[in-house]
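With one protein chain removed, the remaining protein chains of the complex are shown where they sit.
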Amino acid sequence: MSKRALIIFLLSIPFLFILNHFISNPSLFSPYALQIIVLMGINAILAISWDLIAGVTGQFSIGQAGFMAIGAYSSAFLTLNYHIPLIFAILFSAFLSLLAGFLVGIPTLRLRGDYLAIATLGFGEIVRVAILNMNCLGGARGMKGIPILSSFFSVYLVLAISLWFCLSLLRSQYGRMLFSIREDEVASQMMGVDIVKYKVFAFALSACLAGIGGALYAHWTSFIHPDSFTFMKSIEIILMGVIGGMGTIYGAAIGGAIVTLLPEGLRLLLEQNPLLYQNKEFIRMLFFASLLMIFIILRPQGIFGKKE
Amino acid sequence: MNLFLQQLVNGLAWGGIYALISIGYTMVYGVMQLINFAHGDVFMAGAFAGLVVANLLPNKTSFPSVILIFLSAMLFSTFLGILIERFGYRSLWKKNAPRLSLLIVAVSISLLLENGGLLIFGAAPRSFPQIIPLKNYSLGGILFTNLQIILILTSLFLMGFLHIIVMRTKMGRAMRAVAEDSEMAALLGIPRERILSFTFALGSALAGIAGVMVALYTPQINPLMGLLPGLKAFVAAVLGGIGSIPGAMLGGFVLGEAETLVSAYLSSSYRDLLAFLVLILILLFRPQGLLGKGAVEKI
Partner (left out) sequence: MREELLKVENLTVRFGGLIALKGVSFSVFPGEVLGIIGPNGAGKTTLFNAITGAVIPQEGRIIFEGKDITSLPPHKRARLGIGRTFQNLRLFSRLTVLDNVKLPAGSPYPAFAPPLLLPSFRKGEEKLNEMALELLEKLELKQYKDRPAKALPYGERKKLEIARALALKPKLLLLDEPAAGLSHQEAVSLMEELQRLREEFNLTIILIEHNMRMIMGYCERIIALNYGEIIAEGTPEEVANNPAVIEAYLGEQE
């Protein structure tokens, strides 16, 4: 990464800190807009996590929601029951989801790519069903009263760090290796790349980021329920990555922001018609699925990706 | 012992259903190397098409009505399958798009079908009319119904019919050629696109019929009914060896039997988890499946 990038990154920290004071003040800035903006940041982190394994390394994972859930629940459990500061909760959930990433990745990434999709799908479901059956985590009632420890600053700081970390990696020999896996696995191996090792590496990192996103999410919305971490959530995250531009990382972040805004726009439209509003969940998913298809078929490089 | 045999018989019906759906997955994977996530929803669409037609018919239990219901389900699914191939996958497949894109489209189509179904029919389960009045039989202490017989016989018949198509007809041979070596098949002048449509049509037809069969067997259907059987049928295809049609049939029956036995001897709540467990075991210990030969990539 260039010196210029480093300066921008370092300067952004105090900038975000100062901005936070204004944005978080309800008399200066709409709390509703704040909600949206923070969610945009969280989704950006989740989108980056998916882009890392799918856009960069070319492995189709539909399990981000599962790792997000692990991060959300593990951190919330700690802060609710042991009142630890957010930073430690995040570190713990990052570690846990990293571990989960290794556990899921190591056996499945040895196999053909298509199997990963099914395996991650299954993993997401298993996590969700497991949480539903764990009363210490609230089970079917969900977990409420999670302290709202996330803020505009913490979320965007984590986003900035994630962007810095991932983009540095991409512009290094490791990025080249991951991209080469995406381009041609066989040739990559012939050029000395241990593709299984690096696929697992990317996958675990992706899981870790998704977990961090989950932790931030839990401490913003204050209430989490297994229904927030379904397969549909994983699809939403994929949509963010696809719209933004797979393989660019920063594109995914912007995609995250865009996809956060879409339901709001949709909601405003649907509120006009009570019949449609009743079915808003289905319409929302129909809209997302159509958007996903349109982008993949007509503009697979997303907004910021390079044309094939 | 009697209980065991009884469960074996019960498992055959589900086995046949899984096998029918599973064949579609394996055939599409064979020619396109794609897991058609939308296949389970084509199965669901067949069931609903059957429902719509059944509700329109005055004399539901008459033989022509039953045939009509099955036929319309089959035709609708076939049509849907061809549409999906033509507008979903074809353009990407032609430009040799990365596997990732095809999988994303597959998932999107699946979501479109499910949410479309939810929008049209609502989430509440619908009852499927009993077009085949139930009759119970007993043979040597083992109970079975006429429905089970019909389902099992229909599955076997359809599988036999498919076998003939794949092995004896020109289209079938062409399909096998494309599955074996797509580039060589193109060089030999085989119209790959037509084969794709044909493959999808065939698999979807079977899935549509399976849809009506399930609708009759568990007389409640809902727009999300394709998810679990779809996943299980996929596991069955992997179990048998993805890409192998006999493998899909074998896998379907093995899974159907295993599920029934687990449900009877352990607990019915573990029934659905079995498929996931089988998948994990297969991927860990024998990823090429029971009948699969390891896939070889031509460099």
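Labels A and B are assigned to the chains in the order they are written; within every chain, residues are numbered from 1.
By our rule, contacts are C-beta pairs under 8 Å (C-beta built on N, C-alpha and C of every residue); 3 or more make two chains touch, one makes a residue touch a chain.
Computed from a predicted structure; not experimentally measured.
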item: Which of A:I87, A:M191, A:L261 or A:I294 contacts the chain that the document leaves out; value: A:M191
item: Identified contact with the non-displayed chain, of A:S168, A:T230 or A:S290; value: A:S168
item: Contact footprint on subunit A, counting only the chain that is left out; value: 1, 6, 164-165, 168-169, 171-174, 176-177, 179-180, 183-184, 186-195, 201, 306, 308
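The working rule: only the chains that are shown with their structure count from here on.
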item: Complex interface listing, subunit A residues touching subunit B; value: 54, 58-60, 62, 107-108, 111-115, 117-119, 121-122, 125-126, 182, 186, 232, 235, 238, 242, 246, 279, 282-283, 285-286, 288-290, 292-293, 296-297, 300
item: Of subunit B, residues touching subunit A in the complex; value: 29, 33-35, 88, 91-92, 97-101, 103-105, 107-109, 111-112, 114-116, 118-119, 231, 234, 238, 276, 279-280, 283-284, 287, 295, 297, 299
